[in-house]
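Only a single protein chain was left out; the remaining protein chains are all shown in position.
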Amino acid sequence: MSAVLQLDTVTRIHGEGETEVHALKSVTFAAHDGELVAVMGPSGSGKSTLLTLAGGLDAPTSGTVSVEGTDLATLGQKGRARMRRTSIGYVFQDFNLIPALTAAENVALPLELDGVGTRQARALARVALGEVGIAELADRFPDNMSGGQQQRVAIARAVVGERRLILADEPTGALDTETGEEILRLLRSRCDAGAAGVLVTHEARHAAWADRVVFLRDGVIVDETGADRVEALVDSGATR
Amino acid sequence: MTNPLGAWRLPLRIARRDALRHRGRSLLTLVMIALPVLAVTTADVLMQTSNVSGVESIDRRMGSAEALVSVQQGVDDVEQSPDPDGAFGTSGGDGESPLVTAEQVSAVLGGARLLEIREGEAEVRTDKGAVTAGLTEVELKDPLTRGLYDLTSGRWPQDAGEVVVNEALVTRGYQIGETLDRPGAGHVDPVIVGIAESTTTRDFPVAAGPVGAFGLDDETSRSWLVDGDPVSWETVRELNAIGATVASRAVITDPPPVSEWPDSVQASAGVDDATMAVLVLIVVMALIEVVLLAGPAFAVGARKQQRSLALMSASGGTPVQSRRVVIGSAVVLGSVAAVLGVGLGIVLGRLLVPAVQSRSGEYLGPFEVPWQHLAGVAGFGMLSAFLAAVVPAYLASRQDVVAVLAGRRGDRAPSYKSPLLGLVLLGAGIAGSVVGATGGGEIMIAASAIPAVLGMILLIPLVLAGLGRLGGRLPLVLRYAVRDAARHRTRTVPAVAAVAATVAGVVALGIGVTSDEAENRETYTASMVDGVGVLTGYETPAWSSYRAVVAQEAPDAEVTDQLGLAETAPDGGFSDTDVRVPGLDYLLDSSGSSLGATILVSDDRLPYGLLGVAEGDVARAEEVLRSGGMVAFTSPGIEVDATEAKLVRETYAPDGGESTSKATATVPTEFVELEKPWAGPAAVVSTAAAAELGVEPAVVALVIGKDQLSKDQEEAIDEALGGVDLNASLYVERGYQADDETVIAQLILVGLGGLLMLGGTLTATFLALSDARPDLATLSAVGASPRTRRGVAAAYAVVVGFVGALLGAAVGFVPGIAVSRPLTSQNYGNIAPDGTAQFNSGPFLDVPWLMILGLVVALPLLTAAVVGAFARSRLPLVARLD
Partner (left out) sequence: MSVRQALLALLEEGPMYGYQLRSEFERRTGATWPLNVGQVYTTLTRLERDGLVTESGADGEGHVIYEVTEAGRDEVATWFTTPVARTTPPRDELAIKLALAVTVPGVDVGTVIQQQRSATISALQDYTRLKRDRRDTTPGDLAWTLVLDSLIFNAEAEVRWLDHCEARLRRAALESPAAPLTTSADAEERTAR
């Protein structure tokens, strides 16, 4: 078991001078394979910043962010984009899908962007959709799907092509509790199958699906639950 | 990317689906690009169709013959291009060599049969007077002539006493069985036995008959139709060598390579640089306009796609891939628009052919679709779509992914670099205009309008940002519109720029046209006092019959005879009388026979209708006339210190050459300095002075009193005179008359400008409204009335239209004023006493303020009214992102 995502004393400052805002202060954080980590905190605590840094959409002011052992700072813009195609999957709160593409095409998107042939990408996308239980919706457009179905597609897109890191930003925010739970169950099972997951949420009930819950306050990690269990796993070298 | 085309598959798929999802916006963009393509295609198809090419006209020129050979007296060597009518050739000879004979031509052609064809023109009497008709003498029964004429009724002529005429002569009163009536003596008038249409001309009167039917001569030139084998280029060159010009069916159809052409005609094969420059300028200008008109649509499209693009980024898409999605929509819409525009243009062109034919005097060629041109036109459409999408695509690829995903919107702060570059470009444009105005010429000015307009576009964001800051005191809807326009620069800038570019063009051309008009007005030289009419004749004027015509059409008009020294004689000879004073090269810059002759005769009063003679000079002038002297006029500024002048009269035979007689007389003279230049007489002499010169004064004109002829009467007299004597003409001074074409040009300018402005503003406004749906939903949620939406729409139109028009007018002034200088300055090569070139007149500058006011104030308000009237007043209740 190793850290798929590793943040090492990461600080991120937005703005300058008067309007300077410390979004993250010396945060050290890791997500290992097979592990789902929840990041909790009120608005403005730096949760989302952590996620954008992890995905290489933003760069830290200081400190290093590594995904699968690669320091993102050493990669250029193109290299980080390639990382997102091959290693990192994003799931957002809502409007996750490109309206002009069908479910299967949305899932195939990272593959196609990576140069995989249309036919092959489509086939892999159908498999991924099958894994999240909506193979029959492959040719529907997002407009004709429920919110829960759209989030399933988003998760399928986040894992397609054997990506190891799933970054989810309030993925159940726009759903009712029952549907939201299904999405969390799905996320959980992807992690059980070996991926590392980071779930940003402000709801304890959702965070409880994680192996570990990290509390962020004003850009600082103030507490953490379930760490002992993970350490136990690490110690025993157990794999799932 | 393994496969370069594969990299485009995904962007194109997204673009195609997106175009289908947003049909309204797609349609708008499509129309913006397809319309110019359609217009150009239609025009091109019609031009190519009405333009009869060399190959198409072979039958019209030579019937079913193999070649048409022409020779001219004095020419013994010809250099021609394969189609002698297509480009100029040269011919050489000493002018003395005898006319090439049919035998000589036939010998070169290996004994081929030749059919002589003679062409000429002559007056033919008609019911109303006479018309000029084209005459052809050729044996029409010969099958070689098939294709020259189509017999519609009657039969072909059998002998030299019979001819056929075309419909144009039939409508002027001729019928089968009548004789063709030609004025003058020495003709045998042939009988019309058939009606045949020329395959070339439709409304020009034409008659044809066998050789001898019209008595056309063959002393200076001859032509033959050639029967037999095709005439090769080698044979053509051999015929050239004996002085014949050849139009060969075989050579025209399949021309030899340019390298085989004679050197002197090779140069004419290319297009000259100036034409090319103008063409490039027009294409660039049109491209800018189309790009700007389509720009807002792509900007809004990119905005609507920004979440999709951000998601693509989050899924690992690179900026290049984001850009491709936006450009992809340009490729999709551009190609559809191009194909649609060209297709519909061809159809429209086909439908318009009959309408064009009915207005054209010549028969059009076969319907023609110039595919090569149209490929270029379609390419132009695609290119304009591509260019319109470039900036939105670039901005979209640079967007802040995190902000977009977090649901924040708004463009990035404007950079300081682009307005700076804008200032530089604007400066360069102005500098270019100034250089052009002071000697660089019109093309230079037009070319420098391009950087000026581009510079202005780069400055628009700055202007909008400034307006947004100043807008705090405006009423709500206007303030909202100004701020929104400033915030969403990517869609506002192209819209404002489209309006501005249009207005700049209209203002520049408007200033040019009105200044040109001002020059015409200012430099107009009246021939005589306003309202006076003058009737003049030529060679053998029949004054009594003229007077009868005037009396019949305008019984109340006062007609007086004007005496003068006649300048033409019944035998066709002419004379010229000059006033000379020792030591002076000339007395008058310009003089003319507007009152019948350059020298008028009077023994007491100055002739009626003279213009520009000061009151104080009249008594002095009449005094000298009464005492048997003469009055000589001098140009303004020329004062003569003399008491007598010399009259010199030279008479010439009809064929010119040296004068046959010369008479002189020195006469006591009063010199009268004119107030302004004119086209009037050089002098008025007394009968005594004329007698001294040995000339009997004659009536040279009939003068009709001031304001005694209405326009209708003038036209009636004109028409009636045509029947009496083709040489008689009536001129009534009515002051400067604005050219109809100028007025039409101004109207077209305003109309076109208004249309483009309306189009630009409307697209931008409706796109802005669709883009602002969430904001409008918020407005409605806080209790804005449905009218507010109309108000916002109208206010947005005002902002776009007004800012664009103001900027455009400002920028348009530069090339406008610049172009008015070379356009309105005339230099006849005069050198001032200090040795510098002197402008005879100009430059003139007249700014069409009313038109500019209309563009800047009235049109934006009109557009706003249209927008306000057609905007949906229902506010959207749900803010929906997509």
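Things worth noting here:
Going in written order, the chains are labelled A and B, and every chain counts its residues from 1.
Assume contacts are C-beta pairs under 8 Å (C-beta built on N, C-alpha and C of every residue); 3 or more make two chains touch, one makes a residue touch a chain.
This one's a predicted model, so the numbers in the text were calculated from it and none came from an experiment.
Within the full complex, the chain left out of the display contacts the shown chains A. Residue A:222 is the one among A:21, A:127, A:193 or A:222 that touches the chain missing from this view.
Listed here are the chain A residues that touch the chain not shown: 22, 25, 42, 185, 188, 203-205, 207-211, 213, 215, 217-218, 220, 222-226.
Just so it is clear, only the chains that are shown with their structure count from here on.
Per the touch definition, chain A reaches chain B in the complex via residues 48, 52, 55, 57-58, 77-78, 81-86, 88-90, 92, 95-101, 105, 109-110, 112-115, 117-118, 157. The residues of chain B lying in touch with chain A in their complex are 1-3, 6-7, 9-10, 13-14, 17-18, 21, 307-308, 311-319, 321, 401-402, 405-406, 881-882.
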